[in-house]
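One protein chain omitted, others in place.
For clarity, chains are labelled A and B in written order, and residue numbers in each chain start from 1.
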Amino acid sequence: MTIPAPKSGRTFFLRPQDLIGIIVLAILLLVVLPLALDNFRLQFVGKYLTYAFVALGLVLCWGYAGILSLGQGVFFGLGGYCMAMYLKLEASSVENTKIQSTPGIPDFMDWNQITSLPWFWEPFRSFGFTTLAVVVVPALFALILGYALFKRRVGGVYFAIITQALAAIMTILIVGQQGYTGGINGITDLRSLHGWDIRTDSAKTILYFVCVGLLLGCILLAYYVKSSKLGRILVAMRDKEDRVRFSGYDVSSFKIFVFCLAASLSAIGGAMFTLQVGFMSPSFVGIVPSIEMVIYTAVGGRLSILGAIYGTLLVNWAKTSFSESFPELWLFGLGGLFIAVVLIFPNGLAGLWQSYVAPRLGPLFGGAAKRRAAPPSASPPASGPVAPAAAE
Amino acid sequence: MNAGVITDSMNRDFVLAVEGLTVSFDGFKAVNDLSFYVDENEIRVIIGPNGAGKTTVLDLICGRTRATTGSIRFKERELTKMKEHEIVRAGVGRKFQNPSIYEDLTVFENLEISYPKGRTVVGALTFRRDGPVKERVQEIAETIFLADQLDQRAEYLSHGQKQWLEIGMLLIQDPELLMLDEPVAGMSVSERKKTAELLNTIIKNRSVIVIEHDMKFVEDIAHKVTVLHQGKILSEGSMAKVQADPKVIEVYLGH
Partner (left out) sequence: MFADYSLAELGSIFVMQGFAGLILFSVFVLMALGLAIIFGQMGVINMAHGEFMILGAYVTYFTSQFFLHFLPSLFNIYFFVAMILAFFASGALGMAVEWLMIRRLYKRPLDTLLATWGLSLILQQVYRSVFGPREVGVELPNWMMGSLALTDTIEVQINGLFVMGLTIAITIAVALLMYKSAWGKQVRAVVQNRVMAGAVGINTEKIDRNTFGLGCGIAGVAGSAFTMIGSTGPTSGQLYIVDTFLVVVFGGAQSLLGTIASAFTISQAQSTMEFFLSGSMAKVLTLLGVVIILMLRPQGLFVIKVRR
């Protein structure tokens, strides 16, 4: 939480230590990693960063507002599929597909005896529409869902279970409707964006920088939301929902807002995933990927915007290196991570940073003078989902 | 049954008019055909044994619980049909029985959130902590004896200070009807005195409904007392009148 300076007031939404944190991250992602890693590894980082968008949304939605969504993969997928549809249409020009029985439609449709492009694919011929759809379609979906659930005061575990069920439904639907979605393989063989071949190394490097740029933009947005009064209302709501309601706020509209925001952020990640990796499939939509995205946030620290990014990078890096060499160990590791992050360090990396590193770095890093160390995990607060110490 | 009490009430302009209010929880009537009227600038105290339905009455007025039947009119608006936040925006403020503040936020932020501006999503995103806001927060903080604690996280306040903070959060909304559920419960003697002082300053220019068990305190502040028992009004009138009522003595004051 912010320490306000009521006498002077804070005019800029970033505190110095936030600004330093963002700059350090920017240098790491824009300079250090591109110089230190080969193309192949850098593309991995680019892929991980697309999940960081989801983690960022979860910080706001789960960490701040206390709304745990186990269906963020759905939004990641929606964004990714929107982009994939556009790219697929471009790759399925009549010329490229003349061997098909119906040229000009995506190959998987042809395989499934579909003879004309379904109506909902049509608008994805336009890049403008696609970009808009990437952000708006998931937000609309979240809006409908949020409206239905939050207006009726469904929250907590019920919300989590319902969103999880939706992730399941979405996967089954995508897999089942092969002709329209590409089924279990997803939408593959994507080639170019406006004629620009996205499969080359140079294109991938450029896309990496685009991805980082977008991520930094989203981080700034998240900081803005967090530091606005809305951010404090989210925290207040998580703590004492009734009090907020009886201070004259329509609590559900705030929940809907933050849920939609998280959905759009995830979807941007999904679209960037499609662009960088060159395909989209239901394996990024379902229950398992959705809950794994939660663990990225938890490892980073569910209340920490920058922590979420580092958490995502770290967990994915661990996943890649472990599952290359010891695939069995990875599931133990991941399972253990879930347990540890709940039982031992509920504030994740950010909590460790706050209690062990930052105090040594002096006041610029949110010095420890005014803060308590992270409380021992054995005595979590009775209300609110998490010990609040590592609020930054 | 309580028609005698309210005969003169029909023609006047009341701030709050509760009529025939009933709520039933699975057949149990926590509030049963209740009617009472609160005047402008009146301080009404509701007393009654535990479980009499006092808190439930406040819940009904502020929309937390929905009435089974009956009407609640506040300045000619029917509250039973309104959403909670609309009721608040109409000018009804409510303090909960247990101090209900945002422990993770500072005193300043607690008050700022209660400041009646930027209550929509867009409003909250564009809300600026400008001069008038800071002045108002400062002013309220002084009233509730917390001016030195503005940067303190609310979780570290004492029980009494938390109660004051919640009162301050209501005050900053400047409600026309203020409802306080046991504001001095659990306070030390000195805190109690200070609270009585506080209440006396804040009740000016508004109507107040207070629920309280502490008779001394009630005597100090009440204009009119309503005694609830098993969801119904047992007696109503001045403190002296109520205290003399044999029915009241029997169920409440007697033991």
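Just so it is clear, a residue touches a chain if its C-beta (ideal position, glycine included) is under 8 Å from a C-beta of that chain, and two chains touch if they have at least 3 such contacts.
Here the structure is a predicted model, which means the values were calculated and not measured.
K.L.:
Have a look at A:27, A:132, A:165 or A:357 and name the one touching the chain we're not showing.
P.N.:
Residue touching the absent chain, from the options given: A:165.
K.L.:
If I consider the whole complex, including the chain that's not displayed, which of A:22, A:45, A:60 or A:149 touches that chain?
P.N.:
Only one of A:22, A:45, A:60 or A:149 touches the chain omitted from view, namely A:149.
K.L.:
Out of A:198, A:219 or A:294, which is the one that touches the chain we can't see?
P.N.:
A:294
K.L.:
Mind pulling the subunit A residues that touch the left-out chain?
P.N.:
That gives, for subunit A, the contact residues 68, 70, 148-149, 152-154, 156-158, 160-162, 164-166, 168-169, 172-173, 175-176, 242, 287, 291, 294-295, 298, 328, 331-332, 334-339, 341-343, 346, 377-378, 380, 382, 385.
The rule is short, and it goes like this: only the chains that are shown with their structure count from here on.
K.L.:
List the residues on subunit A that touch subunit B in their complex, please.
P.N.:
1-4, 6-7, 9-10, 225, 228-230, 232-233, 235-236, 239-240, 242-251, 253-254, 257, 381, 383-384, 388, 391
K.L.:
Under the touch definition given earlier, write down the residues of subunit B that touch subunit A in their complex.
P.N.:
So the residues of subunit B touching subunit A come out as 62, 64, 83-85, 88-89, 93-94, 96, 100-106, 108-110, 112-114, 116, 118-121, 124-127, 129-130, 134, 137-138, 150-151, 153, 166, 169, 173.
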